[in-house]
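As you look at this complex, bear in mind that one protein chain is not there, while each of the others sits in place.
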């Protein structure tokens, strides 16, 4: 088996035949905000069958998409922050209803900025944390107590992020963890234009830095909401897309229809497997990113930190 | 009572009458490296009486001083790294002899970069960690296993550094903690020219960021070696020095000898107390730092990380 | 003579006897925004006599003050940006009226971020430039063409900022230069709560990094508007304040009234001179800054960049 090709559930869903047709155990709901033109999608993976088909754990994945996110319009970003805030609140409410969190106003939330602050497309999480206004150290009247940590990546710490967080949770006892991370997408069109919010936490192989251990309620003992923005595309995904296009093109040359036939007989997974075998071994970890990624990461870090502020400190 | 005026034991010692004369319970040993012109000082606080007199906990404080540290001579920095490495090894040996650490080659060392990475004179610890090559995540044949963390400061995390470290130690079980921190000195001549190594850990009120909780064997359960470089002088210290000089100057004017008398009758502590009362309340936390502090911090971060590498990975 | 004690004209004015009484050749106008509680001050230095008295060149100095600036309230910062924008537009209009700039809509503005990006309290200018959206490289319909540069400091470039800017102006031909810089204040209460806008440019000895050459219409050939925020207080200023307080206190002790007399007989300048003589030679360049300066600089960098955007790109 090979690594997950996309961190976005909505892309995984689209990859099914019939442009994301029916998958047993998976529901899809789409709507949009007329005014802001944010396209909303909710993929719910309902059972083990759905989880296996999607290669992602059971749970809810909400995607906010807007091309305009790639531009620096501040008012627009404010609307997206508002939408993120609403969805966050809805998920917190649901967690309370499910008994996974105490049902009181006074919550202690630990925000975590995953990724490597020194690598631009991986720095989203650390940048969001840099914008957050924590208050656990103050005697405030806010009902929510917010703390935050940037644990660094394993190459810098020698430790699994899960180890670091387990220890901090053990000492400080938060009720909820919100993990912010840069994601890998399947399509370059998603880079910097999509925000995914999920109640399933962070899983091995996900994120730009490819986490090895999961950050979930199972592993950490408290619910984990994950907010992510795709900032890279795996190099293998790009190669795959090009070859698909190539196959199509070549099929139109009569003398090569057999080649087209051959490739088309392979399932997408087999095609991907073949590509991975052809690629250099070092290649697996390479990623593709646009040259203006610094601006994208900076802007979206504010959009997300504002969304978190609006969800937990409405009066500020 | 008021805060400690200097994080350097050697300065505290010098502040005693007779230019640092005999203090019961405190020994002083000075030597120097002929070749490298590094001036070495060891202040040992032997008992509670010494601790009270010095306002610092019992233990050993080794200072390496060299004016040339302020310059960018790489070969010179290498020698200082070597000296730091020797002293580190000596302290580790001593900790093993005292039974505070397991007496085996295979040690797990957790390095901690204290301070705020975004405030230049406070960024020494984070910068040293950025230079360290951790190996806990690799299957290496090194006898020492090194991990590292930059916990951030309370204004960013909402958590005490002690809480974060306790949690991480609980999860990963290191044998020794090495904390690197920027210090406050008494004299501007020490800025960037002195390295202090101590086996007493980090104490409330020390460091540029003024830690509130101690990081010691008592609080964390494992021995804590602290490496520090003064990068700031408390604003109050500067005022005090100037007033001392002023008093001296004024004493030479006949009509003001009574003023000189008055101030001289005050003990240094009373003088300092008076100054603190006169200063603005906000003033206490202000610090003084030179404009080229970025270069100093960058250079010394390599000197210290090399010293740590040389102590634990001699073969590298 | 000694260096200027403050970069803020409003503080210079206040330092005159009678809490900033009449000074020939200098006018003072104060008003405030009822809603936003921004306190506005305009100091106009009208002639050479005023310039000599103030130790600052002829021209207009507008100060926006608001304690709330030190807090992270975004809506409030937006109001200050609006106010800055209005004042900027007023100054540009005035420059056009005076014939110092072409009176057309299509302006080419070069923004300059002065200071050292690696030293937190000196990084305001570079951070503002990081937020600006330049458009000279695009075929936009904006009437204003904006370019920008972060020239670095002399210790990094070996060149005077004036040399670098003269060259760039020579090649690219802007109509107006807007210089953003971190300033030194006289009082710690001003740190991060005041914005100064002036049409006199940047002068030797001003700024945290102490520019050696002036950036003015005379030296660069185009008008220079300077926007600054105090982020440091000179160490000598702090010492002076404390000694003033000390003198007052001591005067109440009968036996030292002669000392009080002595110091009070000195003019403020003589007092300051005495302090400078008592201070270490290295001391002159030291500065005092609060530990949360990173947050202040980050926040105000957005306030200023937004003010510039609102002035030149109202439709964005």
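In this document, chain identifiers A, B and C correspond to the written order of the chains, with residue numbering beginning at 1 in each.
Note that in this section a contact is a pair of C-beta atoms (placed from the backbone, for glycine too) under 8 Å apart; a residue touches a chain by one contact, two chains touch by 3 or more.
Small disclaimer: the values here were computed from a predicted structure and weren't measured.
Engineer: Thinking of the whole complex, not just what is shown, which of C:8, C:80, C:154 or C:215 touches the missing chain?
Structural biologist: Of all options in C:8, C:80, C:154 or C:215, contact with the hidden chain holds for C:154.
Engineer: Of the listed residues A:68, A:169 or A:288, which contacts the missing chain in the full complex?
Structural biologist: Spelled out, the listed residue whose C-beta touches the missing chain is A:288.
Engineer: Spell out, residue by residue, where the missing chain touches chain A.
Structural biologist: 116, 118-120, 122, 155, 188-189, 208-210, 233, 235, 238-239, 242-243, 245-246, 249-250, 253, 255-256, 258-259, 261-262, 274-275, 278-280, 282-283, 285-295
Engineer: In the full complex, which residues of chain C touch the absent chain?
Structural biologist: Its contact residues with the unshown chain are 118, 129-130, 134-138, 145-152, 154-160, 163-164, 166-172.
Following the convention adopted for this analysis, only the chains that are shown with their structure count from here on.
Engineer: If you average the CA atoms of chain A and of chain C, how far apart do the two points sit, in angstrom?
Structural biologist: 43
Engineer: Using mean CA coordinates as chain centres, what's the chain B-chain C distance in Å?
Structural biologist: 35
Engineer: Taking each residue of chain C in turn, which ones touch at least two of the other chains?
Structural biologist: Residues of chain C touching two or more partner chains: there are none.
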